[in-house]
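Missing here: one protein chain of the complex. Every other protein chain is in place.
And now, chain A:
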């Protein structure tokens, strides 16, 4: 978690020597864009960067790459050293960005040439401060400490990159020794109470000894050397103009980065808009973007750019063919990228192309001669990523067709309805999430048959204009007004049932329903409505509706069976604020209702007392009474004394259960067997 590259500190030598020129001259004519042939035209028309400018721009470039690739994860600090150490930024996130560093550097300014040469001016101050800075915890380390993890488990390693200029190996050696001594002292300080900072587990010191162009240094280069278990030191001597190339090389190892060169990027010429030349753009990213795609039988093509000391993988740009970033690619890993040369025109062309939302596939040649798109560049949220794609054969390449699988031949799924729900349940990023906010199961309907052949309600929804509104009322939080509206709908339904209207089904292929079906259709509709209300029951209004619906069903000769009544009560009353008395009354109704108009009356009276006005049910029950008066009553009831319950199929007495099941399954209404 806390790797060595989490903390990097640049110590910049700000002594007088750094004000001298790097001796790499820039001609004024060149700046004006004239041919460089005239550049030898005299000293006044050319100028040079100072050593300070070289050190400054290359270290800032280093952290540009780090912060582009590891935003918020890897930290870089700057310490400027002359008579004392000047801290440019801290570990805190607010100062870990380019604009802070650049602004602070304006204040530092170029070292003054008029400074007296004295021993007060030294890079040692900066190195001491760097060790103290290493001991300071980063935000992540502070967090880990606060969460109770013992300090010794929190690894604290870092790297110090010191850009200085030493006279010879002896002075370099003394620099090293001082650094080592201070490091040990700091750890002693950290270990003894009052603890001052974290102990430093390891430090990697990189000394860049820079000299103006053409000057030989007395300091010899030295590869990584272990000075003590705590300290590794390496020394590089570079000419000032080359320091950036050196750092670009070093950063690859420091952060395990790799370079990819996108070749053959077609780009319009400024002068000639009709033709386009091909350009290359080099980008940096985590090395894993390469290693993750490499398999045993192929490897990515590499080359070494002119003047560079590291390998770059060359991948060919594929002109995107309708390849929006929407296309889902099998991706093994995605990594942030940054261009090596951020200001060059090819780089900015590629970047803008990507930032505008298009993605680019990158191609590599295979041994067999064919090509494979091994990577993809795309930008999302203002960041550019390289995606390592899966180019080997995958067992997922051929899909087993869903149409051949279970359920594949059913063709009346309610796909568009679910699609609508999906669009309504599209997720968005929130700043904070209320755990009490409804999750998906609470947003999706509680009653959702998968096919249109397993529902009457949702089938008719398209053909009965009032039904969608009614269904909408049923599933939301209901108030009194909604209930009245629903009751009206139920009444309408009842009226149309009594008229024997045929519901507008489309499944019958135009054939008219047989009269018996006319009755079935309403029975099923009632049953389904009842289930729907039950599943959504959250208010007392739902209970009322349920009650009138059950009464209606009963009136229609389709009483809920006993088990159903049981579940109704169980479900609805555990969720509702109804009193136990109501529970009792209600279960009585549902069990003993049948076509008994007495109970209908009772129910309607109760409703009256609830509403105070003539309720819908009252209307229904009176209609029901007049209806039943007109026709001959069911023979079974005629034979049974009033007050007792008619018994159906007395012969089936001992096989009651079977009979009930059969009758129920055939959709025929039966009187309750009690």
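List of remarks:
One rule holds in what follows: a residue touches a chain if its C-beta (ideal position, glycine included) is under 8 Å from a C-beta of that chain, and two chains touch if they have at least 3 such contacts; residues count from 1.
We adopt the following convention: contacts and distances are computed from a predicted model.
The chain that is not shown carries the UniProt protein name "Integrator complex subunit 14", picked from "Rab GTPase activator", "DNA repair protein RAD51 homolog 3", "Gamma-secretase subunit APH-1" or "Integrator complex subunit 14". Check A:5, A:180 or A:338 against the missing chain and you find that the one touching it is A:338. Which of A:266, A:301, A:419 or A:468 touches the hidden chain is settled by the complete complex: it is A:419. Within the full complex, the residue among A:306, A:370, A:394 or A:465 touching the omitted chain is A:394.
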